[in-house]
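Every protein chain of the complex appears in place save one, which is left out.
A, B and C are the chain letters, set down in written order, and residue numbers restart from 1 in every chain.
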Amino acid sequence: MDSENEKTLVEILEPNIQVDLAKYIKFVSNPQSGAIATFSGTTRDTFEGKIVVELRYEAYVPMAERQIKSICSSARLSWSLEAMAVAHRLGSVPVGETSVFVAISSVHRDDALDACKYVIDELKASVPIFKKEVYANGEVWKENSE
Amino acid sequence: MDSENEKTLVEILEPNIQVDLAKYIKFVSNPQSGAIATFSGTTRDTFEGKIVVELRYEAYVPMAERQIKSICSSARLSWSLEAMAVAHRLGSVPVGETSVFVAISSVHRDDALDACKYVIDELKASVPIFKKEVYANGEVWKENSE
Amino acid sequence: MAEENKKGADVEIKVLFFARARDLAGGVSEMMLQVPSGSTAQDCLSKIFTKYPELEQIRECMVLALNLEYTPESVVVNNKDELAIIPPISGG
Partner (left out) sequence: MAEENKKGADVEIKVLFFARARDLAGGVSEMMLQVPSGSTAQDCLSKIFTKYPELEQIRECMVLALNLEYTPESVVVNNKDELAIIPPISGG
(Lines give C-alpha, C1' and ligand atoms only; values in the text may rest on other atoms or scores of the structure.)
Protein backbone atom coordinates (compact mmCIF):
# COMPACT_ATOMS: atom_id res chain seq x y z
CA MET A 1 0.00 0.00 0.00
CA ASP A 2 1.34 3.41 -0.93
CA SER A 3 0.76 5.02 2.41
CA GLU A 4 2.11 2.17 4.54
CA ASN A 5 4.96 4.25 5.89
CA GLU A 6 2.62 7.02 6.91
CA LYS A 7 0.52 4.52 8.79
CA THR A 8 3.30 2.87 10.76
CA LEU A 9 4.88 4.73 13.67
CA VAL A 10 7.89 3.25 15.50
CA GLU A 11 9.47 5.11 18.39
CA ILE A 12 12.30 4.21 20.74
CA LEU A 13 11.87 6.70 23.56
CA GLU A 14 14.81 8.27 25.35
CA PRO A 15 15.08 7.83 29.15
CA ASN A 16 12.57 9.70 31.31
CA ILE A 17 10.03 9.97 28.52
CA GLN A 18 6.87 8.08 29.45
CA VAL A 19 4.94 6.12 26.87
CA ASP A 20 1.97 8.28 25.87
CA LEU A 21 -0.73 5.66 25.26
CA ALA A 22 -3.32 8.20 24.13
CA LYS A 23 -0.97 9.53 21.47
CA TYR A 24 -0.46 6.11 19.89
CA ILE A 25 -4.13 5.15 20.14
CA LYS A 26 -4.98 8.41 18.40
CA PHE A 27 -2.37 7.69 15.73
CA VAL A 28 -4.01 4.39 14.80
CA SER A 29 -7.60 5.68 15.00
CA ASN A 30 -9.34 6.43 11.72
CA PRO A 31 -12.82 6.25 10.19
CA GLN A 32 -12.06 3.14 8.12
CA SER A 33 -11.23 1.01 11.17
CA GLY A 34 -13.72 -0.91 13.27
CA ALA A 35 -11.18 -2.26 15.74
CA ILE A 36 -8.13 -1.21 17.72
CA ALA A 37 -6.11 -3.74 19.71
CA THR A 38 -3.38 -2.63 22.07
CA PHE A 39 -0.79 -4.26 24.30
CA SER A 40 1.11 -2.59 27.14
CA GLY A 41 4.06 -4.22 28.84
CA THR A 42 4.45 -2.84 32.35
CA THR A 43 7.04 -3.24 35.11
CA ARG A 44 5.75 -5.57 37.78
CA ASP A 45 6.78 -5.50 41.39
CA THR A 46 8.08 -9.04 41.78
CA PHE A 47 9.99 -11.60 39.78
CA GLU A 48 10.36 -15.14 41.06
CA GLY A 49 9.63 -13.90 44.55
CA LYS A 50 12.18 -11.08 44.48
CA ILE A 51 11.03 -7.49 44.88
CA VAL A 52 11.70 -5.49 41.74
CA VAL A 53 12.59 -1.82 42.24
CA GLU A 54 12.77 -0.88 38.57
CA LEU A 55 13.74 -2.12 35.14
CA ARG A 56 16.43 -0.40 33.09
CA TYR A 57 16.34 -0.72 29.33
CA GLU A 58 18.93 -0.05 26.68
CA ALA A 59 18.78 -0.73 22.97
CA TYR A 60 20.80 -0.88 19.82
CA VAL A 61 18.55 1.93 18.71
CA PRO A 62 18.92 2.10 14.91
CA MET A 63 18.77 -1.67 14.61
CA ALA A 64 15.82 -1.90 17.01
CA GLU A 65 13.84 0.61 14.96
CA ARG A 66 14.68 -1.23 11.78
CA GLN A 67 13.71 -4.60 13.25
CA ILE A 68 10.41 -3.30 14.59
CA LYS A 69 9.55 -1.77 11.22
CA SER A 70 10.39 -5.08 9.61
CA ILE A 71 8.05 -6.87 12.05
CA CYS A 72 5.28 -4.40 11.21
CA SER A 73 5.76 -4.97 7.47
CA SER A 74 5.69 -8.69 8.04
CA ALA A 75 2.44 -8.38 10.04
CA ARG A 76 0.87 -6.47 7.16
CA LEU A 77 1.57 -9.44 4.90
CA SER A 78 -0.34 -11.77 7.22
CA TRP A 79 -3.25 -9.56 8.22
CA SER A 80 -5.26 -6.71 6.78
CA LEU A 81 -4.22 -3.77 8.94
CA GLU A 82 -4.87 -0.05 8.84
CA ALA A 83 -2.41 1.75 11.15
CA MET A 84 0.29 0.46 13.50
CA ALA A 85 2.21 2.13 16.33
CA VAL A 86 4.97 0.56 18.41
CA ALA A 87 6.87 2.39 21.15
CA HIS A 88 9.56 1.19 23.55
CA ARG A 89 10.92 3.22 26.40
CA LEU A 90 14.60 3.26 27.40
CA GLY A 91 16.29 3.92 30.73
CA SER A 92 14.59 3.33 34.05
CA VAL A 93 10.96 2.18 34.02
CA PRO A 94 9.55 2.17 37.57
CA VAL A 95 7.03 -0.40 38.79
CA GLY A 96 3.59 0.09 37.24
CA GLU A 97 4.81 2.12 34.27
CA THR A 98 4.73 1.06 30.62
CA SER A 99 7.91 -0.09 28.89
CA VAL A 100 6.44 -1.18 25.57
CA PHE A 101 3.21 -0.35 23.77
CA VAL A 102 1.68 -1.74 20.59
CA ALA A 103 -1.49 -0.31 19.00
CA ILE A 104 -2.99 -1.64 15.78
CA SER A 105 -6.18 -0.76 13.93
CA SER A 106 -8.03 -2.81 11.33
CA VAL A 107 -11.39 -3.02 9.63
CA HIS A 108 -12.24 -6.36 11.31
CA ARG A 109 -11.27 -7.24 14.85
CA ASP A 110 -9.42 -10.51 14.35
CA ASP A 111 -6.75 -8.81 12.26
CA ALA A 112 -5.87 -6.22 14.90
CA LEU A 113 -6.04 -8.73 17.78
CA ASP A 114 -3.92 -11.41 16.13
CA ALA A 115 -1.40 -8.94 14.71
CA CYS A 116 -1.02 -7.30 18.12
CA LYS A 117 -0.03 -10.62 19.67
CA TYR A 118 2.32 -11.35 16.77
CA VAL A 119 4.07 -8.00 17.03
CA ILE A 120 4.76 -8.19 20.76
CA ASP A 121 5.88 -11.83 20.45
CA GLU A 122 8.27 -11.00 17.63
CA LEU A 123 9.52 -7.88 19.35
CA LYS A 124 10.42 -9.91 22.42
CA ALA A 125 12.03 -12.60 20.29
CA SER A 126 14.17 -10.58 17.91
CA VAL A 127 14.57 -6.87 18.65
CA PRO A 128 17.91 -5.87 20.24
CA ILE A 129 16.61 -4.31 23.44
CA PHE A 130 18.09 -5.27 26.79
CA LYS A 131 16.56 -5.16 30.23
CA LYS A 132 18.28 -5.11 33.59
CA GLU A 133 16.15 -6.00 36.58
CA VAL A 134 17.08 -4.00 39.65
CA TYR A 135 16.22 -5.62 42.98
CA ALA A 136 16.66 -4.24 46.46
CA ASN A 137 19.84 -6.31 46.75
CA GLY A 138 21.31 -6.49 43.27
CA GLU A 139 20.67 -6.40 39.58
CA VAL A 140 20.77 -8.77 36.63
CA TRP A 141 20.52 -8.61 32.85
CA LYS A 142 17.43 -10.51 31.80
CA GLU A 143 16.89 -12.94 28.95
CA ASN A 144 13.50 -13.41 27.29
CA SER A 145 12.76 -17.08 27.66
CA GLU A 146 10.12 -17.17 24.98
CA MET B 1 -10.11 -15.10 44.48
CA ASP B 2 -11.69 -13.06 47.25
CA SER B 3 -11.34 -9.74 45.54
CA GLU B 4 -12.55 -10.82 42.12
CA ASN B 5 -15.55 -8.54 42.22
CA GLU B 6 -13.42 -5.56 43.11
CA LYS B 7 -11.20 -6.29 40.14
CA THR B 8 -13.94 -6.59 37.52
CA LEU B 9 -15.69 -3.47 36.27
CA VAL B 10 -18.62 -3.73 33.86
CA GLU B 11 -20.37 -0.61 32.63
CA ILE B 12 -23.20 -0.08 30.16
CA LEU B 13 -22.96 3.61 29.39
CA GLU B 14 -26.03 5.77 28.85
CA PRO B 15 -26.36 7.68 25.54
CA ASN B 16 -24.01 10.62 24.96
CA ILE B 17 -21.43 9.30 27.43
CA GLN B 18 -18.19 8.54 25.60
CA VAL B 19 -16.09 5.54 26.53
CA ASP B 20 -13.22 6.84 28.67
CA LEU B 21 -10.37 4.55 27.64
CA ALA B 22 -7.90 6.05 30.12
CA LYS B 23 -10.28 5.38 33.01
CA TYR B 24 -10.55 1.67 32.21
CA ILE B 25 -6.83 1.27 31.50
CA LYS B 26 -6.15 2.89 34.85
CA PHE B 27 -8.65 0.56 36.52
CA VAL B 28 -6.81 -2.55 35.31
CA SER B 29 -3.30 -1.17 36.00
CA ASN B 30 -1.57 -2.45 39.12
CA PRO B 31 1.95 -3.29 40.31
CA GLN B 32 1.40 -7.06 40.06
CA SER B 33 0.66 -6.99 36.36
CA GLY B 34 3.20 -7.12 33.58
CA ALA B 35 0.71 -6.87 30.73
CA ILE B 36 -2.42 -5.01 29.70
CA ALA B 37 -4.33 -5.96 26.56
CA THR B 38 -7.17 -3.82 25.27
CA PHE B 39 -9.70 -3.94 22.48
CA SER B 40 -11.76 -1.02 21.16
CA GLY B 41 -14.64 -1.48 18.77
CA THR B 42 -15.19 1.70 16.78
CA THR B 43 -17.80 2.87 14.30
CA ARG B 44 -16.44 2.69 10.80
CA ASP B 45 -17.55 4.84 7.93
CA THR B 46 -18.65 2.17 5.46
CA PHE B 47 -20.35 -1.20 5.50
CA GLU B 48 -20.55 -3.26 2.33
CA GLY B 49 -19.97 -0.13 0.30
CA LYS B 50 -22.69 1.90 2.01
CA ILE B 51 -21.77 5.08 3.84
CA VAL B 52 -22.50 4.77 7.57
CA VAL B 53 -23.60 7.94 9.32
CA GLU B 54 -23.74 6.50 12.84
CA LEU B 55 -24.57 3.40 14.82
CA ARG B 56 -27.31 3.38 17.43
CA TYR B 57 -27.12 0.89 20.26
CA GLU B 58 -29.70 -0.32 22.74
CA ALA B 59 -29.42 -3.08 25.32
CA TYR B 60 -31.37 -5.22 27.70
CA VAL B 61 -29.25 -3.49 30.32
CA PRO B 62 -29.55 -5.64 33.45
CA MET B 63 -29.17 -8.84 31.44
CA ALA B 64 -26.27 -7.42 29.42
CA GLU B 65 -24.41 -6.51 32.61
CA ARG B 66 -25.06 -9.94 34.04
CA GLN B 67 -23.92 -11.70 30.86
CA ILE B 68 -20.74 -9.66 30.62
CA LYS B 69 -19.90 -10.40 34.26
CA SER B 70 -20.49 -14.06 33.53
CA ILE B 71 -18.13 -13.90 30.55
CA CYS B 72 -15.49 -12.27 32.76
CA SER B 73 -15.85 -14.98 35.40
CA SER B 74 -15.57 -17.60 32.72
CA ALA B 75 -12.40 -15.98 31.38
CA ARG B 76 -10.88 -16.09 34.85
CA LEU B 77 -11.37 -19.85 34.86
CA SER B 78 -9.37 -20.22 31.64
CA TRP B 79 -6.60 -17.66 32.21
CA SER B 80 -4.75 -16.14 35.13
CA LEU B 81 -6.02 -12.55 35.14
CA GLU B 82 -5.58 -9.60 37.45
CA ALA B 83 -8.18 -6.94 36.63
CA MET B 84 -10.85 -6.71 33.92
CA ALA B 85 -12.92 -3.80 32.63
CA VAL B 86 -15.62 -3.96 29.97
CA ALA B 87 -17.67 -0.98 28.83
CA HIS B 88 -20.34 -0.66 26.14
CA ARG B 89 -21.87 2.60 25.05
CA LEU B 90 -25.58 3.01 24.21
CA GLY B 91 -27.37 5.44 21.94
CA SER B 92 -25.71 7.04 18.95
CA VAL B 93 -22.02 6.33 18.33
CA PRO B 94 -20.68 8.52 15.50
CA VAL B 95 -18.05 7.34 13.02
CA GLY B 96 -14.61 7.02 14.62
CA GLU B 97 -15.88 6.78 18.20
CA THR B 98 -15.66 3.77 20.49
CA SER B 99 -18.73 1.62 21.14
CA VAL B 100 -17.13 -1.17 23.17
CA PHE B 101 -13.91 -1.37 25.17
CA VAL B 102 -12.24 -4.30 26.90
CA ALA B 103 -9.14 -3.93 29.09
CA ILE B 104 -7.49 -6.84 30.90
CA SER B 105 -4.32 -7.04 32.97
CA SER B 106 -2.31 -10.13 33.87
CA VAL B 107 1.10 -11.12 35.15
CA HIS B 108 2.09 -12.73 31.85
CA ARG B 109 1.11 -11.35 28.47
CA ASP B 110 -0.52 -14.38 26.86
CA ASP B 111 -3.25 -14.43 29.51
CA ALA B 112 -4.33 -10.84 28.92
CA LEU B 113 -4.08 -11.11 25.13
CA ASP B 114 -6.00 -14.37 24.80
CA ALA B 115 -8.63 -13.39 27.36
CA CYS B 116 -9.19 -10.06 25.60
CA LYS B 117 -10.01 -11.84 22.37
CA TYR B 118 -12.24 -14.31 24.19
CA VAL B 119 -14.20 -11.57 25.97
CA ILE B 120 -14.95 -9.55 22.84
CA ASP B 121 -15.85 -12.70 20.89
CA GLU B 122 -18.23 -13.87 23.63
CA LEU B 123 -19.70 -10.41 24.08
CA LYS B 124 -20.54 -10.26 20.39
CA ALA B 125 -21.96 -13.78 20.47
CA SER B 126 -24.16 -13.70 23.55
CA VAL B 127 -24.79 -10.31 25.17
CA PRO B 128 -28.21 -8.76 24.44
CA ILE B 129 -27.07 -5.54 22.83
CA PHE B 130 -28.57 -4.38 19.54
CA LYS B 131 -27.11 -2.15 16.88
CA LYS B 132 -28.91 -0.20 14.21
CA GLU B 133 -26.81 1.00 11.31
CA VAL B 134 -27.90 4.39 10.04
CA TYR B 135 -27.03 5.13 6.41
CA ALA B 136 -27.60 8.30 4.44
CA ASN B 137 -30.68 6.65 2.90
CA GLY B 138 -32.09 4.33 5.56
CA GLU B 139 -31.37 2.23 8.60
CA VAL B 140 -31.26 -1.44 9.53
CA TRP B 141 -30.93 -3.57 12.68
CA LYS B 142 -27.70 -5.53 12.42
CA GLU B 143 -26.98 -9.14 13.26
CA ASN B 144 -23.53 -10.32 14.35
CA SER B 145 -22.59 -12.97 11.84
CA GLU B 146 -19.90 -14.48 13.98
CA MET C 1 -44.47 -18.10 44.20
CA ALA C 2 -45.56 -21.70 44.56
CA GLU C 3 -48.77 -20.66 46.30
CA GLU C 4 -49.66 -18.37 43.46
CA ASN C 5 -49.25 -21.21 40.99
CA LYS C 6 -52.18 -23.30 42.14
CA LYS C 7 -53.74 -25.33 39.33
CA GLY C 8 -55.98 -23.15 37.24
CA ALA C 9 -55.00 -19.83 38.78
CA ASP C 10 -53.57 -17.27 36.40
CA VAL C 11 -50.01 -16.02 36.59
CA GLU C 12 -48.98 -12.61 35.30
CA ILE C 13 -45.65 -12.04 33.63
CA LYS C 14 -43.93 -9.05 32.11
CA VAL C 15 -42.91 -9.36 28.47
CA LEU C 16 -40.12 -7.20 27.02
CA PHE C 17 -39.48 -6.45 23.34
CA PHE C 18 -36.13 -5.21 22.09
CA ALA C 19 -34.87 -3.68 18.84
CA ARG C 20 -36.49 -5.30 15.81
CA ALA C 21 -38.90 -7.23 18.04
CA ARG C 22 -40.14 -3.94 19.43
CA ASP C 23 -40.51 -2.49 15.94
CA LEU C 24 -42.55 -5.55 14.88
CA ALA C 25 -44.71 -5.22 18.00
CA GLY C 26 -45.73 -1.77 16.83
CA GLY C 27 -43.25 0.04 19.05
CA VAL C 28 -44.38 -1.65 22.27
CA SER C 29 -41.39 -2.20 24.54
CA GLU C 30 -43.17 -4.04 27.35
CA MET C 31 -46.55 -5.56 28.20
CA MET C 32 -48.13 -7.56 31.00
CA LEU C 33 -49.46 -11.00 30.08
CA GLN C 34 -51.82 -13.32 31.99
CA VAL C 35 -51.53 -17.04 31.34
CA PRO C 36 -52.85 -20.10 33.21
CA SER C 37 -50.63 -21.50 35.92
CA GLY C 38 -48.29 -24.13 34.49
CA SER C 39 -47.94 -22.37 31.16
CA THR C 40 -44.61 -22.58 29.37
CA ALA C 41 -42.72 -19.79 27.67
CA GLN C 42 -43.91 -21.31 24.41
CA ASP C 43 -47.53 -20.95 25.55
CA CYS C 44 -46.81 -17.31 26.29
CA LEU C 45 -45.26 -16.85 22.88
CA SER C 46 -48.39 -18.22 21.21
CA LYS C 47 -50.48 -15.52 22.87
CA ILE C 48 -47.89 -12.85 22.06
CA PHE C 49 -47.74 -13.87 18.40
CA THR C 50 -51.53 -13.80 18.16
CA LYS C 51 -51.44 -10.24 19.44
CA TYR C 52 -48.47 -9.16 17.30
CA PRO C 53 -48.43 -11.40 14.21
CA GLU C 54 -45.64 -9.36 12.58
CA LEU C 55 -43.27 -11.01 15.06
CA GLU C 56 -43.47 -14.16 12.90
CA GLN C 57 -40.81 -12.50 10.75
CA ILE C 58 -38.21 -13.18 13.42
CA ARG C 59 -39.67 -16.43 14.78
CA GLU C 60 -36.74 -18.50 13.52
CA CYS C 61 -33.94 -16.21 14.70
CA MET C 62 -35.18 -14.88 18.05
CA VAL C 63 -34.40 -16.36 21.43
CA LEU C 64 -35.96 -15.99 24.86
CA ALA C 65 -34.63 -14.83 28.20
CA LEU C 66 -36.42 -15.47 31.46
CA ASN C 67 -35.40 -13.35 34.44
CA LEU C 68 -32.16 -12.22 32.76
CA GLU C 69 -31.01 -15.67 31.61
CA TYR C 70 -31.40 -17.33 28.24
CA THR C 71 -34.03 -20.04 28.47
CA PRO C 72 -35.57 -22.84 26.40
CA GLU C 73 -39.19 -22.35 25.37
CA SER C 74 -40.23 -25.36 27.42
CA VAL C 75 -39.64 -23.61 30.74
CA VAL C 76 -42.71 -23.06 32.95
CA VAL C 77 -43.27 -19.41 33.81
CA ASN C 78 -44.09 -18.18 37.29
CA ASN C 79 -45.94 -15.16 38.53
CA LYS C 80 -43.98 -11.90 38.13
CA ASP C 81 -41.44 -13.47 35.80
CA GLU C 82 -39.83 -11.27 33.17
CA LEU C 83 -39.81 -12.80 29.69
CA ALA C 84 -37.77 -11.05 26.99
CA ILE C 85 -37.96 -11.47 23.23
CA ILE C 86 -34.36 -11.24 22.04
CA PRO C 87 -33.92 -10.62 18.32
CA PRO C 88 -30.52 -11.26 16.71
CA ILE C 89 -27.89 -9.52 18.82
CA SER C 90 -25.32 -7.14 17.39
CA GLY C 91 -23.30 -5.67 20.22
CA GLY C 92 -19.69 -4.65 19.91
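As a convention for this text, a contact is a pair of C-beta atoms (placed from the backbone, for glycine too) under 8 Å apart; a residue touches a chain by one contact, two chains touch by 3 or more.
Quick caveat, the model's predicted, so the values are computed rather than measured.
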Touch list for the missing chain, restricted to displayed chains, reads A
Missing-chain contact, candidates A:Leu13, A:Cys72, A:Ala85 or A:Leu123, resolves to A:Leu123
If the missing chain were put back, which residues of chain A would it touch? 41, 57-60, 62-64, 66, 88, 99-100, 120, 123-132, 141-144
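As a working rule, only the chains that are shown with their structure count from here on.
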Chain with the smallest distance from its CA centroid to the overall CA centroid? B
Between chain B and chain C, what's the gap in Å when you average each chain's C-alpha atoms? 28
What's the distance between the Cα centroids of chain A and chain C, rounded to whole Å? 50
Listed in rising order, chain B residues that touch 2 or more other chains are 41, 120
The positions of chain C in contact with two or more other chains are 92
